[in-house]
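Missing here is one protein chain; the remaining ones are kept as they sit in the complex.
Note that the chains are named A and B in the order they appear, and that numbering of residues resets to 1 at the start of each chain.
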Amino acid sequence: MANEVLKVEHLEKYYQKKHVLHDINFSISKGEVITLLGPSGSGKSTLIRCLNGLEDFRNGEITFENKKVVPSEKNWQQLRQKIGMVFQSYDLFPNLTVLDNIMLGPTKVQKRNVDEVKKEVDELLKKVDLLDYKDAYPRQLSGGQKQRIAIVRALALHPEFMLFDEVTASLDPEMVRGVLNIIQDLADQDDMTMIIVTHEMNFAQQIADRVLFLKDGSILEDTPGKKFFKDPTTDQAKEFLQSMDF
Amino acid sequence: MSWEIIKQSLPMFQQGFVLTLYLSLVGIIGSAIVGIICSLVQYFKVPILDKILQVYIEISKNTPLLVQLFFLYYAFPAMGIKLSAQLCGIIGLIFLGGSYMAAGFSGGFNGVSKKQVESGKAIGLSNWQLARYVVFPQGFALSIPALAANIIFLIKETSIFTVIAIPELTNTALDLIGLYYNSNEYLFVLVVAYAIILIPLSIILTLLERRVRYGTFGN
Partner (left out) sequence: MAHSGINVLFEGTNFTRLLLGMWTTFKIAAIAIVIGLIIGIILGILRTFHNKLLRFVLRIYLEFFRIVPTVVLLFLFYYILPRQLNLHMPGTQVAMLVFALWVAAEMSDIVRGALISVPIHQRESGLAIGLTRYQLYRYVLVPQAVSLELPATINLITRVIKTTSLLMLISVMDVVNIGQQIVEANNQKYPTGVFWIYGLIFLLYFLIDYPLSWWAGRLEKKRLEQANGE
């Protein structure tokens, strides 16, 4: 497939003896938005951490933009500029200002022109309503503000592919909307490819082109979003949706 | 206790005081340099060199300063290497302090949370960039309590220099006791002298620790 961004084949993951991912196979094409759903402990975080090399895996292959990824730290470091990731615990660097947090990747890793990046970052900060906090330190921000900055920090590298791991799970309820809106805006761009792990079911339904349903480390369903929420194939998925009051 | 005896002894104690401060300062700076080098080598896992320094660290931290000094001062001349007592003291203190400082720095670097390291990796930082912008600044702040404890420890260890007759504070007191037998007075001055160095210093170090901690982590 020409516009295939990522393909995962026969991926297996063990933590010591514990087998946490079983024969994972899927692919995602350019501009597609996948939500990765499943009960807690099913392996969602582990899976998307494998996709940007934060976890090594035992068997299987990952192909990114039609090139097989040879899993070495050096290769992953290159790839991570194209694959952005945002975590549940908004881990900004406490020793750097908001601006420096964001500028670090573009200027030091990608060696782009400082003034140009600054201009661009201003635009991004304006979009997320945080331009005034440019020179603040992370400790002066609320959780929701930090998480928005963390997203901007990832976007500043111009990634082609974004991974979100429960980015609203540790936020106060009133902060959730603002963060989800940013992700929604990203999804509306035609060329942004994303995998989103979330427990916000309404949001998942609204944003997902496709749903991967993971249980006990296996993908039980790989279905278009509309179908999954109306009429899931497996009993396990039905049960899961019920348990989420959906 | 006689104030007259104390007063008469003060000029001698003053010299010992200055020497203790001087030897401590040189020893602490030297130890910090050795410690930084060791912890960097271990952080970047430089092959071979990290194993060699590990051996040094184990020897240094698992043997007493007194025996290290005896070795330098009495055993080395038998091998044809003659060093002055003060030089032996400084080398011994740095040999000992280097491993303590290395443990302090390494503890800080290893204390930087895994999540911070991962978010650095996630924006594509190389190992060196990760160290330079994330691990070292945060790790240094985390290591300050251990470094402060080491500084105090090394100053106290200079008292052991008395065994190779370096006329620092403790040696001064023991000499005076040997000469005049007024142990109460001289021991009193000795304890006060250490208190004058160590109490303000530990207060300053605590304040510094708070400041750096706040500047880095905001708590």
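We adopt the following convention: a residue touches a chain if its C-beta (ideal position, glycine included) is under 8 Å from a C-beta of that chain, and two chains touch if they have at least 3 such contacts.
None of the values given here were measured: they were computed from a predicted structure.
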### Message
Given that one chain is not shown, what are the shown chains it touches?
### Response
B
### Query
Any idea which of B:I48, B:M79 or B:L179 touches the chain not displayed?
B:M79
### Per the touch definition above, residue among B:V46, B:L87 or B:V191 touching the missing chain
B:V191
### Query
Just one of B:L10, B:I29 or B:I59 touches the chain that is missing; which is it?
B:I59
### Summary
It is residues of chain B that touch the chain not shown, namely 58-59, 61-68, 70-71, 74-75, 78-79, 110, 114, 152, 156-157, 159-160, 162-163, 170, 173-174, 177, 183-184, 187, 190-191, 194-195, 198-199, 202
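Simple rule for what comes next: only the chains that are shown with their structure count from here on.
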### Message
How many angstrom lie between the centres of chain A and chain B, each centre taken as the mean Cα position?
### Response
47
### Task
Give every residue of chain B touching chain A within the complex, in rising order.
113, 115-116, 118-127, 129, 133-134, 137-138, 141, 215-219
### Touching residues on chain A, where the partner in the complex is chain B
52-54, 73, 76-78, 80-81, 84-85, 87, 89, 91-96, 104-105, 108-110, 137-140, 150, 153-154, 157
